[in-house]
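For reference, the structure discussed in these notes is given below.
All protein chains but one are shown in place.
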Amino acid sequence: PSAQAVSIPERIVCLSPSATEDLFAIGAGAQVIAVDDLSTFPATAPVTKLSAFNPNVEAIAAFHPDLVILNSTATKADAVKSALETLGIAVYFETAPNNLTEAYSEIDGLGAKVGRSTEAKTLVVNMKKQIASIINKSRKKKAITFFHELDNTLYSATSSTFIGRVYKDFNLANIADKASKADDAGYPQLQSEYIIKANPSVIFLADAEYGESLATIKKRAGWSKIAAVTKKNIVSLPADIPSRWGPRLVDFYQFIATAIAPIK
Amino acid sequence: MIEIQDLTVRAGAREILRDISVSIPRGKWTCLVGPNGAGKTTLLKALLGMNAYSGTIKDNGVEVFKDSKRNVAFVPQSPQIPSGMSVAEYVMLGRSKRDGWGKESTKSRALVSEILRQTQLFGMQSQLVIQLSGGEMQRALIARALAQEPELILLDEPTSALDLHHQIAVLNNIEMLKDRGVTIISTMHDITLAAMYAENIVVMRDGRVSLSGPVSEVIHSPELKDAFDNRISVYTLDSGRPVIVAAKDSSSEREIPQKEV
Amino acid sequence: MIEIQDLTVRAGAREILRDISVSIPRGKWTCLVGPNGAGKTTLLKALLGMNAYSGTIKDNGVEVFKDSKRNVAFVPQSPQIPSGMSVAEYVMLGRSKRDGWGKESTKSRALVSEILRQTQLFGMQSQLVIQLSGGEMQRALIARALAQEPELILLDEPTSALDLHHQIAVLNNIEMLKDRGVTIISTMHDITLAAMYAENIVVMRDGRVSLSGPVSEVIHSPELKDAFDNRISVYTLDSGRPVIVAAKDSSSEREIPQKEV
Amino acid sequence: MAVALLLGVGLLGVSFGPIHLHFDQIVKTLVGAPGGLKGQDRTLLLDLRLPRVILAALVGGALATSGAVYQTVFRNPLADPYLLGVAAGAGLGATLAFTTTGGNVYGLLPIFSFVGGILAVLTSFFISGKFFAEPNTLLLSGIAVGSFATAIQTYLQQRHSDALRPVYSWILGELTAANWRVVGWSSIYILSSIAILISISKQLDGLMLSDEEAYSLGINPHRLRIIAVVAATLATATAVSASGLIGFVGIVVPHLVRGLTRRVTNRSLATIAFAGAAFLVLADLGARTLLSPAELPIGVITAFVGAPFFLFVLRNRRMVR
Partner (left out) sequence: MAVALLLGVGLLGVSFGPIHLHFDQIVKTLVGAPGGLKGQDRTLLLDLRLPRVILAALVGGALATSGAVYQTVFRNPLADPYLLGVAAGAGLGATLAFTTTGGNVYGLLPIFSFVGGILAVLTSFFISGKFFAEPNTLLLSGIAVGSFATAIQTYLQQRHSDALRPVYSWILGELTAANWRVVGWSSIYILSSIAILISISKQLDGLMLSDEEAYSLGINPHRLRIIAVVAATLATATAVSASGLIGFVGIVVPHLVRGLTRRVTNRSLATIAFAGAAFLVLADLGARTLLSPAELPIGVITAFVGAPFFLFVLRNRRMVR
C-alpha cells in the first residue's frame, strides 16, 4: 500500500518485443502509447520506428511518456536510463531471462509496475499449466540427441541457455553440451567433424530464414550420413517465437512438441 | 640523331622548358651545361620519354614518348635509395630488361662482377645501399646504368659526390661506352670536366637552349659566359683543352698556374 | 678549440672511424678532404653530437654529445626533403631555436628575407621545396643553416649541386660568417675550392686522419696525395694559391693553362 | 573564424533534435537572461544536449589533432590515432569491464578502456626497444600489440558471448553517454593534450627532416616524438574511453584540411583541431536526427558524409603530398 502503487503509468513506451507481448497479454495494452520497431506482436501494438537496440533519448522523450521499458542489453542502456531519468521519466529495466522461472517473474514484475498484478499472476498460472501439460504429453522416455544450429558456421546453444532448457524439458540430449567450456553464455561454435561423429537424431535450424534446409545440409561434406539427415528429422524454427520470452512461450513449447512427435 | 623540336615541358601552370629545338648526335657525348634552374634535369627526363611533353623528341626517327623498345639508362641527380637492398642486388637491377622478368643469367652475373670491379665497389657487394657513403652510392648508381648495356645513357651530375680520382675513373669508364656506339648525354656543373669528355655542349638558360655545338665552338662563345651572367672565365691549356672557373671576387683573379712545387 | 680525442664511431660491428685525435680551431674554416668512404660525413655527424660515439669531442671544453646549448647548423650531403613545405617555411625552420617554440619574430622574418636574397632564392619563397632543382635545393638548405645564426656550421659537400658561379657566391656568403666568429667545418671534394676558402685542412683516409694543419702545409704534403693513391696533382698559382686536379690518364697530363683566348 | 564556425555549429547542434529548441531561447537560457527555456526543455538543453555537443567537439578535436600528429611523426599518411594499439587496448579493456566485472559496468567502462589503451601503447613502446630510434619499428610493434589485444578481446567475447552486443555497440562509438561528469574529466585530458600539441606544432615540422637536421635546429627528435605521441595518445585514449571507437575523423579530417588549405605543415594543427570538433558536432547532429526516432551510430555518419566529401577534395584539388 505504498505511494508508488497509486501512480499507475498511463503513457508507456515499451522498447522490448517480449515485454510488449507481456503487457498486451495482461491487459495493459491501452496504457502503451508506443513500441519499438521489432515489437510485431500483437498486431494491435502501436508500432513506431523507435529502436530498441539503439535508443534515442530525445525521440523517446518526444512521446512524453511516464514510463519507459528498456532492454538491459540495449546500447549504453545505463546512460539512456540516466538521461531519461534526468528528464523526469521513469525507466523499467527488462533483463533477458535465463529460464522459465525468470520469464515468469519478469511478467510478475511488469504487472506490478503497470498496476496489473492480478492479471499477471493469472497469466503465469495459466502458462505454467499449459506448458506442464505439453511436456507431460510429449516428453521423450529415452533421450534423443539433437543439434541446434544458429548459423552455418555451426554456432549452437548449450543446455544452460533458455532455448537449451526448453529442449531439455523434452528430454532431448544436446550435443553442444560437450563444448560448453567454450562459452560461458552457452553459445559455442562446434566443429563439423564433431557433429558428424556425435550423429544427432534431430537438427533444429535457427538459420532456416537464411535458406538453410535439409537440401542444403545434405550437401555439406560428411553430413549426408548423419541420422537426422537420413531420417529427414530436420526442424526449421520460425523466426521470432524462439526469442520471445513472453506468453507465446506456450506456442513455442507446442511447436517443439509437434516437431519431435514423430521422432523415436 | 636525337632531334628535339619545339619541346615544351610544363609543371602545373609553369613552363619549365620552352620551345626547345636542338639535335644531339648519336654515338657521341653531349653535355648539358647552364646555371642552376636552367632546366637541365628537366630536359634529361624528357629524353627518357616517360612523361608527357609537347613538341617532338625523335630518336632515330621514332618518338621517344613511351617507346618501350629503347634501352636507356638513367642516372638521376638524387636517386631514391631503396632500403634493405644490397649493392649487388641494386646493380643487378640493371640487368632486368635484358634478362627478362624474374631471370638472372650467368652472363649477367659475370658482367655485374666486372662492373663492380670497374667502379671499385667489389668489396661491398653485400653491403646495403642505404649504408653507402655519398660517393659510393653514386658509383653504385652508375654501375647499375653500366650493367644495363644501354644504347643511350642519361647522366645527371654523375660526379657530384665523387672524389677527384673517382670522378676521372668513372668518367673514363663511361667514355669507353662510346666504343660500343652508345650515346652519352650528361649534365655537368664542372665545365672543365665537361670539356674534357664531351664532344658537344648544349648551353641552357631559363628553360631555353642558348647555344649548342662542338666543345671548341661553344666553350669560347659569349653565350656560354652569358648563361652564367659573365661570372666565369675560360682558359686554354697548351694542348688546347679549356679550363673553366668562376672567380672568387667580382674583381676576378686571372692567375696562371705555375709548375708543381 | 674543438678537441677530438680517440674518437671511434661504429655502425653495427664495423668501425667507421678509428681512434681519431685532432684539434679544430674555432673561428676558422676547416675542410675535411679525402676519398669516398674515408669517413668525412661520419666525422661531421659526430661533431654534431646527436649520436653516441666512443672517445671524446670537446668543444670549448664541453663534451658535444647531447649538449643542447650549442647552436650548430648542419648541411647534410643528401637532405630529407619534406613534402608540402615552401622555401620560406623551410628556411624559417632555421629560426626555431632562436625564436622559441611556436613563435616567429619580426627580426626573423627580416633576416630570412635577407638570406633568401643572398642565396638568390628570393623569387621562390612560396615554391615548394620538393619542386626545386638540385642546386636550388642545396641553396635552400644552406639558407636555412645561415638563418640559424650558428656558432658552428657543418657543411657536407655544400657545393656539389651548384653551378660554378653559385659555388663561389655561396661559399663567399659562408666565409663572411667568420667575421662573426663562427667556426666553419666542411667537406669538399673540390680541393682547389677547399684551399681557396679553408685555413685548415684535415686529410682523411680509411676512417683515420692522416694529416691535419694549415692549408699551405697540407696541400704540398705527400700525405694528401697518398690519401688519393697519388692520383692527384698539385699546382700553384702566381699568388701562391694551389690548384688540385686529377689526371685523365694515368700518364697524367701536366699542362700549364694559357691566358684566356 | 574557426572559433566562430565551431560556436555556430554548436548552436545548430543544441538546437536541433527530435524536439526542436529555438535559437533565441537557447541563447537566453545560456546567458541567464529572462525568457529562457523552462521545465523539461531546459533540462534537455542544459543536461543532455549541451554536454553531448561539447563532448562531440572535444572528441572530434582530439581525434583530428592526434591523427595529424601521428601522420607527421610516423611520416605516414596512413597513420591514424589508433595506430599504436590504443583502440585495441581500449577495446580489450572495455571487454574486460563487461566480462569480468559484475554490476556497474558503465561506471567502470571508461576507466578500463582508458587504462587498456594506455597500457597497450606502453607495451608497444617497451617492446620496440629503442623507443623512437626507428619509428617504423614502433609502428610495427604497435600493430602486433594491437592484434594481440584484439585476439584476446575476440577470445573473451567468444567465451562470454553475452558481451558481444554491448561491446559491439561500444566499439561503434557513441556519444549517448555524454553528461557533465564525462565532459569534465575528458576535457581536462583532451584540452591539455591539444594545447601541448599545438604549442609544439612548429617543432613538429622539423620531424619532416632527417633526425640530424632536426637536431641541429634545436629539436631533440626522439624526445619530441615521445612528447607528441604521448600527448596524442592521451587525447585519443580519453576520447575512446568517453565515446568508443569513432573512425574516420582521425585520418580524414587532417588530410581534408591539408587538401583544402594546401598546407602540409603543422601550422594548421589548430585549424585541424577546430575542423575535427565542428565535423563531429555536425555528425552527431546527423546521428540524432537523420533516422529519428532511431539513433544512428555516429561512425556511420562520419564516414557517410565525410567520405564522399573527402573523395571530392581528393579528386578535384591536386593533393599536396
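In order of appearance the chains are A, B, C and D, and numbering begins at 1 in each one.
Convention: a residue touches a chain if its C-beta (ideal position, glycine included) is under 8 Å from a C-beta of that chain, and two chains touch if they have at least 3 such contacts.
Since we're looking at a predicted model, the values are computed, not measured.
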| item | value |
| --- | --- |
| Chains in view that touch the one left out, judged over the entire complex | A, B, D |
| Chain not shown: contacting residue from A:103, A:190 or A:203 | A:190 |
| Sole residue of A:33, A:135 or A:154 that reaches the chain not shown, by the stated touch rule | A:154 |
| Among D:172, D:200, D:257 or D:281, the residue in touch with the chain that has been omitted | D:172 |
| Identified contact with the non-displayed chain, of D:189, D:215 or D:310 | D:310 |
| Missing-partner contacts on chain D, residue numbers | 76-79, 83, 127-129, 134, 136-137, 139-141, 143-145, 147-148, 150-152, 154-155, 158, 164-165, 168, 172, 247-248, 251-252, 255, 294, 296-297, 299-304, 306-308, 310-311, 314-315, 319, 321 |
| Footprint left on chain B by the chain that the document does not show | 45, 48, 50, 68, 71-74, 76, 79-80, 82-85, 89, 93-94, 96-97, 101-104, 128, 144, 148, 154 |
| Chain A residues that touch the omitted chain in the full complex | 38, 51, 53-54, 150-155, 178-179, 181-183, 188-194, 196-197, 207, 210-212, 216, 220-222, 225, 239 |
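The working rule: only the chains that are shown with their structure count from here on.
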| item | value |
| --- | --- |
| Intercentroid distance (Cα basis), chain C paired with chain A, Å | 80 |
| Whole-Å gap separating chain A and chain D, where each centre is the average of the chain's CA atoms | 38 |
| Between chain D and chain B, distance of the C-alpha-averaged centres to the nearest whole Å | 51 |
| Contacts with two or more other chains, residues of chain D listed in rising order | none |
| In chain C, residues with contacts to at least two other chains | none |
| Overall pattern in which the protein chains touch one another (line/ring/star/complete/other) | line |
